[in-house]
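A single protein chain has been omitted; all remaining protein chains appear in their positions.
Lettered A and B in written order, each chain numbered from 1.
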Amino acid sequence: MPWLAGTALIHSLAVTEKRGLFKSWTLLLAISAFSLSLLGTFLVRSGILVSVHAFATDPARGIFILAFLCVVIGGALSLYAWRAPALDSDAGFRPLSRETFLLLNNVLLVIATALILGGTLSPLIYEAFDWGKISIGPPWFEIAFAIPMVPLVYLVGVGMHTAWRQQPWRALARQLRVPALVAIVAGLAVPALFYGRMGLLLVTGCIAGFWLLAVALVQPVRSWRRSPGTAGMTRAALGMSIAHFGVGLFTLGVTIVSAFTVEQDVSMTPGEQVAVAGYQFELRELREIDGPNYRATEATVEVRQDGEFVTTLRPQKRTYRVQQSPMTEAGIDAGWHRDVFVALGDPLGNDAWSVRIQYKPLIRFIWLGAFIMALGGMVAASDRRYREPAAASERATGLAGETA
Amino acid sequence: MKFRLSMLLACVCLVALAGGAHAIDTGVAFDDPELQARYERLTDEVRCLKCQNQTIRDSNAFLAADLRREIRRLIAEGRSDDEIKDFLVARYGEFALYRPRMSGKTLVLWIAPLVLVIVGIVVIVRVVRGRMSMPLDDDGQREGP
Partner (left out) sequence: MWRYLLPVLAFAALIPVFIFGLDRDPSELPSPFIGKPAPEFTLPQLKDPSMTVGSSDYAGKTALVNVWATWCVGCRQEHGYLLELSAAKDIPLYGINWRDDRNEALNWLAQLGDPYVASGYDSDGRVGIDWGVYGAPETFLIGPDGTVLHKHLGPLNESIWQRDFAPKLAAVEEHE
């Protein structure tokens, strides 16, 4: 939630910085981003929610955190209610403009944040009003989150090429023609040719991912091909393109992994071979090993693809001596285009074990995409306009004058 | 601090989760791929009542194994997915299902996204309409990206 609010914040700041607009949005988003991280602390430490993230929960501590929340969040929001109305300014913009797209950005990210917050708190709210104990989990969150986020991903591509104040739509369409075509072709071809399947959500996600990749390259490519003497891209603009390229990778990763992940539970004995997702897995041997604070059964699994050796994985089933609890160490072969995962389950008798095998295509794109988003942010933050002292003081007086 | 059985259970589950532990049945449950798919889908949508943030497909708790066994039995008996869900809800309440079913109570949850989107559209339309008629020229701020 703080991440979503923070993303909306940095984009809303662009409008505030450029045109002095959306000031109350920017303020509220800044307050929200911090408040949501405080709220997160409260939720996991107070014991009011069932969560894997909850630890050392203590209602007594929870009361103190809640009191802290009241002071900080209540104070900030009250101040906002009191002073924000004075922030309006008179600048305008036409319907097709960067301001409109950033407004859309704000609204859609706020919707996503509100849905996650509502979903997380709804079991608590239902119980408080005695409406019974309800259940909410990944099935609901995935659908609810996709509803604002899928349109957002598509709009990012358009908005980043839209001018401030007003944008002639023909020029925009001309710029976006080629990326749109690339996106549609790639978005249809990749699932069909590389993974052998199509589907509405799958294609929507793939087209969205390729759309962002293509659209993020438009400005850098144009800047690279410009005639010498014309201005290149600012770091801020380059950072934006890099970051949005990262979002495209992330989107592709999520879409492909959700659609094509293969998970199978099989029973295996040493010497046995199974085929999963085009790979052959052979359980060579099982042996007992002694670790520093555990005993383990380790399996040696050879992985092949079309007969060619890929790797040897060694999943373990450990029993830690002190807790006497079983833990699984998976064997993972990571690659840019897929992860292969093997884990031991339970011994089935007669030297047979249940084994879980997973094939996760493009899952590393999720991490890579996030890393590139961060890189884009750092490039943008290193833009000259944040480092020039004279310009900085001009900016300060400019903004101060606005808030009167 | 009052005694919480839940905390004891949570500890067990956390320890199991931390190691990426997965519960695995004794081999594949059904030879028929359609039944197997139904079984996997159902077990993915039922909450483990002991380790409450895991599905019974993933949980190592014995209760999860018991529930998986019951679901296998019910599928083998020819019950429909709805009947199986009713069986679980009758015993554990709606909380047993990860995906809340449509009912008066949970309607709010399912229409909330759409309601928010409509509110969002209204907000956007109002702001854009308001700003359309305002002057484009202003005493320009810094050059943004």
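Please note the rule applied: a residue touches a chain if its C-beta (ideal position, glycine included) is under 8 Å from a C-beta of that chain, and two chains touch if they have at least 3 such contacts.
Bear in mind the structure is a predicted one, so any value in this text is a computation, not a measurement.
For the chain missing from the display, the contacting residue among B:35, B:63 or B:117 is B:63, taking the whole complex into account.
Checked against the full complex, the candidates A:10, A:96 or A:121 give a single residue touching the omitted chain, namely A:121. For the chain missing from the display, the contacting residue among A:12, A:26, A:46 or A:354 is A:46, taking the whole complex into account. Where chain A meets the chain that is not shown, the touching residues are 24, 28, 31-32, 35, 42, 46-50, 59, 62-63, 66, 70, 73-74, 77-78, 80-81, 84-85, 121, 123-125, 127-128, 132-133.
For chain B, the residues touching the chain absent from view are 3-6, 8-10, 49-50, 52, 62-63, 66-67, 69-70, 89-93, 95.
Assume only the chains that are shown with their structure count from here on.
One simple way to say how far apart two chains are is to compare their mean CA positions; for chain A and chain B this gives 19 Å. On chain B, the positions that touch chain A within their shared complex are 1, 6-7, 10, 12, 14-28, 45, 47, 52-53, 60, 93-100, 105-106, 109-110, 112-114, 116-117, 120, 123-124, 127-128, 131-136, 138-139, 141-145. Residues 14, 17-21, 50-52, 54-55, 57-60, 89-95, 99-100, 103-104, 107-108, 110-111, 114-115, 118-119, 122, 126, 131-140, 143-144, 147-148, 164-166, 234, 236-237, 239-240, 264-267, 318, 323, 325-330, 343, 345-346, 348, 354-356, 380, 385, 391, 395, 398-399 of chain A are the ones that touch chain B when the two sit in their complex.
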